[in-house]
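Here you go, one structure.
Missing here is one protein chain; the remaining ones are kept as they sit in the complex.
Let's turn to chain A:
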């Protein structure tokens, strides 16, 4: 009697749990994705998430903007330490080495293989993928929003000033700037203290190293060397141009950054990311002719490929297995050619896969007015095979290195500091940071 009652109770309990479990089984697996884009671009990411959620019934991705690239990395670190990390995090180029050494991620290749996706890894442009791959070429994270630096020209102003051809070299730019100045343009070219185009991109396309050990790819004992390369010549050239009032500093602190200076037609030339292509097109008044070109080189230089910028998607370790299924599905979803084209259209970022690019080219995407010119970025990134100087930058503490360099540039162009000694000092300080980074990861090897 007692037994049967117990059995009945157990049976009831069993029934109750299975009943309760049944709807739970149908419930979607939720997982988180943290990204660093805000404003218009942030909304585009949300849209991509919504497209994924609508496309299937098994998973639900929750996308949260962390407000910026650096805060995304900080929050990811804090969350990981508290064991509350998202399944996917978008980490910017400068944080790549920190992620690689963290052991806090699931390598891209392993994730997709474990979850039964066959990915043609060679489909990624090597010029892009190598930034996020090991020295051996194995991709650890997924290139997502990729860009490179280009130069923007106001062709209407060029016409008025009698400049006929698009400049190819810095000497051409100087020539054009002189003509613009003569035609009454107060600010022919705008520049700021951002080391991304001035140091990183310049060094790559001029085949100059940024650091020893193949820009850091071969080991954590790398040292910055930009004080001994053509980078110094570039800075001298810019100084000369500034003294002749042909190149003008435009920063937030002065009241206007370079891109607003270009779009308000205050300045007629500027360097910026291809990701600004959409914004520039939307902001310039109709009828103003403008164009983009690959970053200029000095006369007689054999041009090399430029470096990819932007961010990649890292899948973090320590999440339940079910979430990885979802993460793999999402990463597979956004790599489909139609999604690649959509993302590239609405943002201005470049397609990261060859098939995505080919599909867009076939559609005539790059022939039409608002998107014409964006193919320049792909051309710039794929110009030559990646080499030691053009593959990427793998330096620890890189955010602070960028800051040291931009502070040095500020001293040079705002306060007339001596170029060589100022850069020497910035390099020395950067190297101290690199040594501390090496010590923090004592015994770690780059693979």
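We adopt the following convention: a contact is a pair of C-beta atoms (placed from the backbone, for glycine too) under 8 Å apart; a residue touches a chain by one contact, two chains touch by 3 or more; residues count from 1.
Throughout what follows, contacts and distances are computed from a predicted model.
Student: Out of "Cytochrome c-type biogenesis protein CcmE", "Phenol 2-monooxygenase P3 subunit", "Na+(Or H+)/acetate symporter ActP" or "sn-glycerol-3-phosphate transport system permease protein UgpA", which one is the UniProt protein name for the chain not included here?
Tutor: Result for the unshown chain: "sn-glycerol-3-phosphate transport system permease protein UgpA".
Student: Taking the full complex into account, find the residue in A:66, A:251 or A:353 that is in contact with the omitted chain.
Tutor: A:251
Student: Looking at A:74, A:283 or A:387, which makes contact with the chain not pictured?
Tutor: That would be A:74, which touches the missing chain.
Student: What residues on chain A make contact with the chain left out of this view?
Tutor: 70-71, 73-74, 77, 80-81, 98, 101-104, 251-256, 397, 399-400, 403, 407, 410-411, 414-415, 417, 432-433, 436, 439-442
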